[in-house]
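Shown here: the complex without one of its protein chains, the others still in place.
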Amino acid sequence: MAFKGRVEIDRERCKGCLLCIRSCPTDVLAVAAEPNSWGYYPAEQIAQEKCIACGNCFAVCPDVAITVFKIDGGNNA
Amino acid sequence: MAFKGRVEIDRERCKGCLLCIRSCPTDVLAVAAEPNSWGYYPAEQIAQEKCIACGNCFAVCPDVAITVFKIDGGNNA
Amino acid sequence: MTEKTFMAGFGGQGIISMGQAWIYAAMKEGLEVTFFPFYGAEKRGGVARASVIVSDHEIASPLVTKAHSVVVMSSDSLAIGEAVAGPKALLLVNSDLVKASPARSDIRVLRIPCNSLAEKIGDVKIANMVMMGALAEATGALKLDTIAKVFESFFPPSKHSFIPKNLQAVEAGRRAAREA
Amino acid sequence: MTEKTFMAGFGGQGIISMGQAWIYAAMKEGLEVTFFPFYGAEKRGGVARASVIVSDHEIASPLVTKAHSVVVMSSDSLAIGEAVAGPKALLLVNSDLVKASPARSDIRVLRIPCNSLAEKIGDVKIANMVMMGALAEATGALKLDTIAKVFESFFPPSKHSFIPKNLQAVEAGRRAAREA
Amino acid sequence: METATYKHPASLVPLQTKYCPGCGHGVIHRLITEIIDELGLQGSSIVLNPVGCSIWADLYFGTDSVQPAHGRTPAAATGVKRVLKDHLVVCYQGDGDLAAIGTAEIIHAANRGEKFTTIFVNNAIYGMTGGQMAPTTLIGQKATTAPEGRDPGEAGMGYPIRVCEMLATLEGTRYLARGSVDSPANVRKTKQYIKKAFEAQMRGEGFTLVEILSPCPTNWSMKPNEAVDWMVEAMVPVFPLGEIKNLLATDGVAKAGGVAGTAAGGKK
Amino acid sequence: METATYKHPASLVPLQTKYCPGCGHGVIHRLITEIIDELGLQGSSIVLNPVGCSIWADLYFGTDSVQPAHGRTPAAATGVKRVLKDHLVVCYQGDGDLAAIGTAEIIHAANRGEKFTTIFVNNAIYGMTGGQMAPTTLIGQKATTAPEGRDPGEAGMGYPIRVCEMLATLEGTRYLARGSVDSPANVRKTKQYIKKAFEAQMRGEGFTLVEILSPCPTNWSMKPNEAVDWMVEAMVPVFPLGEIKNLLATDGVAKAGGVAGTAAGGKK
Amino acid sequence: MPEKVLMKGNEAIAEGALRAGCTAYFGYPITPQSELPAYMAKHMLPRHLTFVQAESEVAAINMVYGAAAAGARAMTSSSSPGVSLKQEGISYLCGADLPCVIVNVQRSGPGLGGISPAQGDYFQATRGGGHGDYYHIVLAPKDVQECADLTFEAFDLADKWRMPVMILADGLIGQMMEGVVLPPARDLASLPAKPWAVGHQGKSGRPFNHVSSINLVPDELEKSVNDRFERYKAIAESEVRSVSTNCDKADLILVGYGTSSRVAGGAMALAKAEGIELGLFRPTTLWPFPYAEIAEFAAKGKKFLCVEMSMGQMVEDVLLGVGMSGVSGDAAPVHFFGRLGGNIPNEDEVLAAAKDVLAGRSKPHRIGFADRSLGSGRNLGSNRSRGQ
Partner (left out) sequence: MPEKVLMKGNEAIAEGALRAGCTAYFGYPITPQSELPAYMAKHMLPRHLTFVQAESEVAAINMVYGAAAAGARAMTSSSSPGVSLKQEGISYLCGADLPCVIVNVQRSGPGLGGISPAQGDYFQATRGGGHGDYYHIVLAPKDVQECADLTFEAFDLADKWRMPVMILADGLIGQMMEGVVLPPARDLASLPAKPWAVGHQGKSGRPFNHVSSINLVPDELEKSVNDRFERYKAIAESEVRSVSTNCDKADLILVGYGTSSRVAGGAMALAKAEGIELGLFRPTTLWPFPYAEIAEFAAKGKKFLCVEMSMGQMVEDVLLGVGMSGVSGDAAPVHFFGRLGGNIPNEDEVLAAAKDVLAGRSKPHRIGFADRSLGSGRNLGSNRSRGQ
């Protein structure tokens, strides 16, 4: 059951642990090039369009820095 | 393996719990009529000759008030 | 009036309940009371002892050191009882169990055959109540005139059937003290 | 001579090892030393701070409150460093990370590009040693003339291969301070 | 149209936590608060946060909270729950807190069948105090107080304690499960364990505990991703995941699988 | 000619004990001292006697002794044994001492595999303090602090803890057995358990413990013979006798029988 | 007047607590206070109140912490070694400003010591045996009546000041029976609200409550301790209690609390019979200690004889009180008489010690110099048994 989805990442909340990146099945995420104001290099979306709203990234994020949106009508079975 | 035996009971050490009496297979022991100086009614031998030196009385005596003797040559199979 | 009593006997002889009944009756007679049982670590055996004071005014130290009266229920406790007796104290001994005579000569000794009196009534366990009767009589500290009513609130209902025998015991003790 | 230094920076910037190296070198130069790192409960992040004193006589309070010299390694620690700076203090800032200017005007400021100098030598982690060199030069508190030998006993043998770079860093710092 | 399907729980205070990057406490906080939200219990939940890195938890849980002495969380939770019988009481503990100094307290709370839920965060180390050996530290794992690694031999440092299996021997325990936050799948399973436990608590069943394997990258001296890998490779074999004991009314058949295997643990 | 085949052990001081008539402590003292005699260890044995009725034990054991704080006997024994590695160290504990206040200490000594032997006297009650509920008190058994009997239900008094079964889940334990002094046969079996444990200790194997069901006629408000009967009828079914765990080098096959059964104890 | 009932001190403490509205008791058995938990078990369980026999004293005090945090009138009781184990918990309760009642029925120490009455825990009770800067109210009942009354009041004081209140008794007070008129039971609904307690947040809509003693920001922690000490000052001003008897007439004032004050009272009566006037000063609150009262006596040049069942602990507070008087220590000398180990001083010994002071035969007490007049009188409290 995969949907079309989108994630938002709170750059300032993110501590750059990168656990979301490894857990994304569709390689939506990667580490950003610029640090946030804490000095951490946060995760960012590099392939937003591939997101299937599976919530894996959200599940493992220790800092609840990610919000996952399901795009309605975006079901692609 | 029963032997001929004999028990000695230290009247003053005995606290009259009577546990030895119930554990003697040959009813050698009974409670004495006179209390010891602590006020306890100690166990005493009423049928010394029936003793088979099994050590049951000794085994259960909480006050180690009993000594069991095996009488040599007293084996009676 | 202040009556300081020291009670001693073999554990299990009802020293504690004697002391409690004594002060309970005293309280019902409007007196101030205090009762301190020396508590030990051994569960059975050993000497049971209690400091017991009844008074018509506030009681200072609850500890009896120079007793006005001493109750000795067993042979074991004679020495300890004598040591606590004050000058001219009254020493009540359970003559059934205490055969030896006190060493002190400056005190008055009353010998009460508590056990045999109690057995006569039908229960050796109420020897302590015999002694209590004797103590009241000999010291005059308690009147015990309402003791029947007092026992009704002292004993839990489940034990009320024993009250008559206890009353008999108290009475026997009083008589024995009068006659001794 | 007593040089009271306050060191501050972002956790992980080597504030602690800078302080330790500083007092170790001072001790080897025959000075009395004391070093107190403020310890917190957070494991990562937060500002790392230390009170560091070297002196040619016994040191009383190990706490630096009116610092002679202040080392500020990150922008976070500028305010805290300024607050501790004594009158006419010397403020050494890591100009690569601290872009803001100090608010106080009564103190002398030396801007040392620790990170870029360290990176030039090949390891940004030795930015702290650059700063230490600058501190020695600017305060004159330490001679650092035997620093090569000192590093040999300061670093465990497993880290001896890093000594040359550390020496270069110290030297770069001294030069930067002279030139600043 | 978009819907936020995975979002910050209402019962979790929107603060940057003081935990290190990659620390498991954060995920676990989220799971707890999500369930509190789902059960509608925010206004009648009390979290007891221990002495350990999760000493900060009361900053993050949007509920009433009580912070007791190190290891005594189950005792304090007993006091709280006995007074507030209709509240959700969550006792949050680390492995030092629960399995070392607080051993007596957890065992007796469990044996009494206290009706609160313990969330036991097993990161095989003392996080807050900087990496000392915990009762759950693995054999050979290094710690500041086991510089050459935990050695049950000559040094007599003992073996990793399997808390769920030990508590399973107590009749007061109704639900004991072990989850992990290493992967999305295990995070989701762990959430189900916690939810079962909370629901059982609100039904008034006996003692419930969910142990959660959780990374401490800082004191394991690993990067977060290495830490997660190490959990899977090294910790899970010693601390098998699953429901160790389930005697819940709604769950039908009792499971006590994990225990027999562990009894012979001495041979592993 | 006569020979005294059963006589007062040399290591037992010939004193009238302060224990009540029919108290199990006396038999257990005798067993321990007999084995010390048999192993020739009187001059190199140290008994740690707990706070409990056996506080008197140091009067009776003809060996050096150490008397620690209530429940901390295993901790103190750890200190003693780590210093005197070649000595026989016997840690004597009651059920209040071991299974209540000293829970953490026994579990961790066991888990560390401390090389002393614990003699655990389970009389299902606090003897010395006058009959309060112990962790091993049976359901329904009366105690001054459970005047209507132990009630694991509303009163939340918990269940009798099976110490051996709980300790069996710890890898540091090598030998755990449960005996009883109700009958001559069980007294003899118990002696064998203790002897195995002492021998294992002297060989330097890990943690050994012998639990012994023991009557407390005084606080059970029974005559000694009634007390012994009650032990057999009421206690043994809850605390099954036998070797609960035996991983000793000399005993070949490991037994861990008791444990699996207990894990599902919740249903009993 | 309500009827007098006969009770042990331990039972009167328990009943006083129940009538004050104690709904949560947590304890661990220990002589000589075991009647207290037994009484609680008997009377709380049928009423569906919380009675828990904890696994240890440490657990018990932390259960109290939880129950108090949840707003219950909570209590624990123990005796000396058990109270030592509660020290961390007491420090936490004080640090988190939680009200509760803690009973110590003292026995003789140090270590396992004995089980007979003693007063060796005065320092621990009044100086905080736990870590950090804190105090809490300490009440010392002298008889069974006060066991009931002071315990009853203790719950109110605890709630009023948000702190633990300790009842410091001893084995004699606990085991003794006397007549007592019990206070009427509190209506639970009438008890003060506790807006700081946890629970029912949703219903009330208040912000979340966090019961905690941690504060890692030094300025904030310092402020919270300073604020607490402001409260201590208010307590010292309003709650200090003591009883003086005959102190005006006498040159020498006996000072004692609890059992010792009873014995001292007996000695005072004996003295009177001999024509000697002695005073008796009894602090009822050991914290706050009635320093000002002592200072006033000292200013009048009174002599003091402290009577304790210890090697001399309260005597330090008397010395500190004298130090506040403006007169030198020599002008108001403080003497000490102590028995311990389970020995209870008796009236005669105390009278003898008082006569020694009056006759100039004894030296004042010197802290740290151990110049003590310790009796070696007859032992009545002995538990020696036959055969040993």
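By written order: A, B, C, D, E, F and G. Residues from 1 in each chain.
Convention: a residue touches a chain if its C-beta (ideal position, glycine included) is under 8 Å from a C-beta of that chain, and two chains touch if they have at least 3 such contacts.
All of these numbers come straight from a predicted model, not from anything done at the bench.
Novice: Using the touch definition given at the top, which of the shown chains does the missing chain touch?
Specialist: Computed over the complete complex, the missing chain touches D, E, F, G.
Novice: Kindly state which of the options G:8, G:142, G:282 or G:339 is in contact with the chain not pictured.
Specialist: The missing chain is touched by G:339.
Novice: Looking at G:152, G:232, G:257 or G:281, which makes contact with the chain not pictured?
Specialist: G:232
Novice: If the hidden chain were put back, which of G:7, G:20 or G:83 would touch it?
Specialist: G:83
Novice: Using the document's contact rule, name the residues of subunit E that touch the chain not shown here.
Specialist: Looking at subunit E, the ones touching the missing chain are residues 15-16, 18, 51, 55, 59, 67, 69-71, 96, 100-101, 103, 126, 128-130, 132-133, 135, 144-148, 154-157.
Novice: Give me the subunit D residues in contact with the hidden chain, please.
Specialist: The missing chain touches subunit D at positions 19-20, 23-24, 27, 32-42, 45-47, 49, 59-63, 65-66, 76, 83-84.
Novice: Suppose we count only contacts with the excluded chain; which residues of subunit F make the list?
Specialist: Counting only subunit F, the missing chain is touched by 42-44, 46, 48, 55, 58, 62-69, 72, 75-84, 87, 104-105, 107-108, 112.
Here is the rule we use: only the chains that are shown with their structure count from here on.
Novice: Farthest from subunit G in C-alpha centre terms, which chain would that be?
Specialist: A
Novice: I want to compare two interfaces, E-G and A-E. Which one has more contacting C-beta pairs?
Specialist: Contact tally favours E-G.
Novice: Taking each chain's centre as the mean of its CA atoms, how far is subunit B from subunit G in angstrom?
Specialist: 54
Novice: Two-or-more-chain contact residues of subunit A, please, as numbers and ranges.
Specialist: In subunit A, the residues touching two or more other chains are 38.
Novice: Residues touching two or more other chains, restricted to subunit C: which are they?
Specialist: Counting only residues that touch two or more other chains, subunit C contributes 41-42, 45.
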